[in-house]
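All protein chains of the complex are present and in place, except for one that has been dropped.
Think of it as A, B and C in the order they're written, each chain with its own count starting at 1.
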Amino acid sequence: MKQEKATVVEHHNFQGEYRILRLAAPVVGPLVKPGQFLELQVPRLDERILRRPFSIYQADAEGVAVLYKAVGRGTEAMAAIQPGDEVDIIGSLGNGYPEADANKTPVLVAGGYGNAALYILAQRMEKTGIAFFGGRSEIDILLVKEFEALGWEVRPTTDDGTLGTKGLVTAAFDPWMKEQEIETLELFVCGPNPMLKAMGDRAIANKFTAWLSLDRNMACGVGACLTCVIKRKTGEGWEWARCCKDGPIFESREILWNE
Amino acid sequence: MKQEKATVVEHHNFQGEYRILRLAAPVVGPLVKPGQFLELQVPRLDERILRRPFSIYQADAEGVAVLYKAVGRGTEAMAAIQPGDEVDIIGSLGNGYPEADANKTPVLVAGGYGNAALYILAQRMEKTGIAFFGGRSEIDILLVKEFEALGWEVRPTTDDGTLGTKGLVTAAFDPWMKEQEIETLELFVCGPNPMLKAMGDRAIANKFTAWLSLDRNMACGVGACLTCVIKRKTGEGWEWARCCKDGPIFESREILWNE
Amino acid sequence: MSVDLKIKIGSMEMKNPVTVASGTFGYGPEYAELVDLNRLGAITVKGICPDEHVGNSTPRTFETRGGMLNAIGLPGPGAKGFIEKYVPFLKQYDTPVIVNIWGKGMDDYGTVVEMLDGEETVSAYEINLSCPNVKEGGSAFGTEVDTFSRVIELVRGKTQKPIIPKLAPNVPNIAAFAKAAENSGADAISIMNTMPAMAINIDTLEPELANKFGGLSGPPIKPIAIKLVFDAARAIDIPIIGMGGIFEPEDAIEFMIAGATAVAVGTANFVDPSTIDRVIDGIEHYLIKKGHSSVADIVGTVKA
Partner (left out) sequence: MSVDLKIKIGSMEMKNPVTVASGTFGYGPEYAELVDLNRLGAITVKGICPDEHVGNSTPRTFETRGGMLNAIGLPGPGAKGFIEKYVPFLKQYDTPVIVNIWGKGMDDYGTVVEMLDGEETVSAYEINLSCPNVKEGGSAFGTEVDTFSRVIELVRGKTQKPIIPKLAPNVPNIAAFAKAAENSGADAISIMNTMPAMAINIDTLEPELANKFGGLSGPPIKPIAIKLVFDAARAIDIPIIGMGGIFEPEDAIEFMIAGATAVAVGTANFVDPSTIDRVIDGIEHYLIKKGHSSVADIVGTVKA
C-alpha cells in the first residue's frame, strides 16, 4: 500500500459510457494483485473531498489503468482529466482474489465494470475457462475480444437480447451449471450486488466456491474508518468485516446478506 | 445592473503579472460607466464561493474586459479560464466617476490596476490632461502608450527609478501641483489605499476636487450585505457608506480615514 | 398538472415557500434589479432595532472553505428610518414583508414592534434571538430558555401579526427552544442563525473580523441546520422556516422533507442572485415530478 502522485498517460472513451484512465505509477503498479483497487483523488472535484475507489483493470511495473463509468459527481468530474495531469492514488488496496485452485474449473461472472476487474485476473491466471458477462445491452458488455484472446469462452447475456442470451447472467449460467460437475467449479464474480447475491446463493446451494468482489461505499479505503462494513459469519453469529481491508473479495459462505 | 453568463473571448498575459480577460457580454457591456466594476464568479475556484470585484477596463455594446493581477486564491484560479468558457458576471456596479467638470483640468492618478480603471474614463472624457502613474518598477506601469495615444501626458514614477521619476506618485505630483492653479484641478484617482489617502489629503489641504475609487473587500457587491463600508462624513459626524453601492467613487472630503 | 405552492405562516399567506434570510438581501431595493421581488414568497429584511445602529467595525466578513463568516453587527436605520426609507419602496410589491427585529435589551423588542406595527406593509416579525455578533443582546437571549420565552411573550403582547422567533444553533436541545416558542405564542420559528465561529490570520495574529468572532453561513452549515429543523419539527406543530446553506433547489427540498414549511435563501444570494428563482422553480418541478399537489405533501415526510 503506497500513496503516489501518478501521471496520466492516457484517458479515452472505451465503449458506451465507459472510459479508461491509464496512469504512470511505478510505485503502485508493481504491487497490484488481481481484485485489488485504488483510492483515487479526483482532481477539481468541486467541494467534495473524499477519494473514489476503482478496481484495477491493468497493472504492470510502469503503472495502472482503471476502467470506469460516469455515474455521479466524482466520476463525472473525472471527464476533465487530461494526459499529463497528476492524479493522487493510494494502492493497491484490499485482499484481491486468492490463487485459483489448480484442481477446479475457473468461471468468471461479471457485469458492468466487473469485467474490467476480472480482466487482470484472467491475464494472470494459468488456466482458462468460461466467462459469463451480463449487461443491459450490447454496449454494456465489455472486453469480449480481449477475454477471447486470452483463451476464454465468453457467454454474454443482455437484458434486451442485443447480444448473447436474453436475460440476466443467470439465464446463461443456470442451464450451463446443470451440465457441470458442480463441485469442481470455482467462481470469480464481480458486478452489482444482486448479481453477487444470485451467484453466492447458487454457490451455497450447489456447494461450489464463489469469490465475490463487494462494492460498498468507502471513505478511507484502508480499514480505518469502518464505513464499508458487511456482516461476515462467525462461529457464533456475525462480525463486521471491512470491504476495503478484509475484502473486497469474500467467499460466498462468509457473507450474511440480510443487511 | 444585470447578471449575465458571459463568454470568454480572450484571456492573455498583458504585462508583467497583469492579465486581460475579455468577455462577450452584450447585456452588461452597454450599461457600463467609467469607474464601475463587475462581480465575477471565478470558475473552478475550489471551495471558495464568493465573487471577486474587478474594475471595468473596457466596455462596449458587445462586452467588457478586465485587467487584473493574480494576488490570491481567486485571481490565481482565474489563470485557468479559457476562451469559450462561461463566466458569470454581475454588472455594472457602483456609482462610477461623475462627469468631468468642463471648467477644470482633469488629472489622473493611478497605481497598479488603477490605470486600467482610469483608461475607460480617459477614453470617454472629452478633455485630456496629465496622468501620474506610480508603480514599483517599470513593469508595473501599465498602458502608457495607450493613454498617450488618447492625448494624455503621462508622468510615471517608480520606486526603483527604472521608469520616470524615482519615488512615489507624490514625488512627481507635488512639484507639478505647485505650478498649477490649484483650485482648477480635478483629480480622478484609482490605486492602493495609501495613494488614495495621500491624494485626498492634498485635495483637502489645497482645496481641489479629488474623486477617489476605494478598494474594500466585498461580498455581495450590490449593497445588501454591508461588508464594504467606509465612514462617510455627515453634518454631525459620520455614517457608513457602502463602497459597492454608494461608491466605489467618493470625493476626498466625504471620507473619514480613521478606520 | 399544476401544483399549489402557497403556504401560510400564521395569518400571513405566501405565494410560495421561499423567502430570503435576513441580512443577506438588504431591505429590498438592493437586489430589485436582479430578482423579481414579486416572485418571492416573502421578503425578509435585515435586522431592525428601535434606533439607528452603527454595527461593527470592518473587516466584517471573511471567506472560509466553502462558506463565509460575518460580523456585520446589525447596523441599520432603526424603526423610524426603516419606515421612511424602505416602506414606500416595499409597498409597491405584492409580496409580504417579514421584518427581522432585535434589541439591545429586552424592552427594545417590544418598542420596535410598537413602532412598526401600524405599517400595513409589515406582514410579520422574525425575532432575532440568536445573532452571534452583537454583545448587548442577540444570542444571549437565544441560548437560555427562560429569557427566550420572556422575549417572545413580550412581543406577543404587542402585535396580532405573526411572530417568528429565530433560533440559535449552538444549543444541545433545540427542541426545548422550539417548544418554548410555541408555548409562548409564536406562529412559527425560523432555524437557523449563523453558527458562532472565528478565523485568525496566522501572519498578523489578528482575528480576520474586527469583531473577533462571527457567524458561519453557507453550504458548510446545511447538515447542521437540517438536523436542527428535524429535531424541532418533531417537537412542535407550528411551521418552521428552514435556512442554512441553501444553494440549490435540492437543498430547499431537503429542508422541507426534514420538516420546514418554508425556506430562506441566504448567503447564496451573494454568490448567485438567481438562486431564489431556481429554488422556487425547483420546488415546483419536484412536486410535479413526484405527483404532489401542494407543498404540504412533502413537509416533514422524512422516513425517520
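Brief remarks on what is shown
Simple rule for what comes next: contacts are C-beta pairs under 8 Å (C-beta built on N, C-alpha and C of every residue); 3 or more make two chains touch, one makes a residue touch a chain.
Not measured: the values here are computed from a predicted model.
Among the chains on display, the ones the left-out chain touches in the entire complex are A, C.
One of C:Leu216, C:Ala264 or C:Ile280 touches the chain omitted from the figure, and that residue is C:Leu216.
Of the listed residues A:Arg51, A:Arg155 or A:Arg202, the one in contact with the hidden chain in the full complex is A:Arg51.
Of A:Gln3, A:Gln123, A:Ser137 or A:Asn193, it is A:Gln3 that touches the chain left out of the display.
Within chain C, the residues in touch with the undisplayed chain are 64-67, 69, 139, 143-144, 168-173, 195-200, 202, 204-207, 212-213, 216, 219-224, 226-227, 230, 245, 250, 253-254, 257-258, 286, 301-304. Counting the whole complex, the residues of chain A in touch with the unshown chain are 1-3, 41, 47-51, 88, 90, 216-217, 219-230, 240, 245, 259.
The rule we apply is simple: only the chains that are shown with their structure count from here on.
Chain contacts here run in a simple line, from one end chain through to the other with no loop closing. Innermost chain of the displayed assembly, by C-alpha centre distance to the whole-protein C-alpha centre, is C. If each chain is reduced to the centroid of its CA atoms, chain B and chain C end up 36 Å from each other.
If you average the Cα atoms of chain A and of chain B, the two centres end up 58 Å apart.
Taken residue by residue, chain C touches two or more other chains at 66, 219, whereas all remaining positions touch fewer. Those residues of chain B in touch with two or more other chains are numbered 47.
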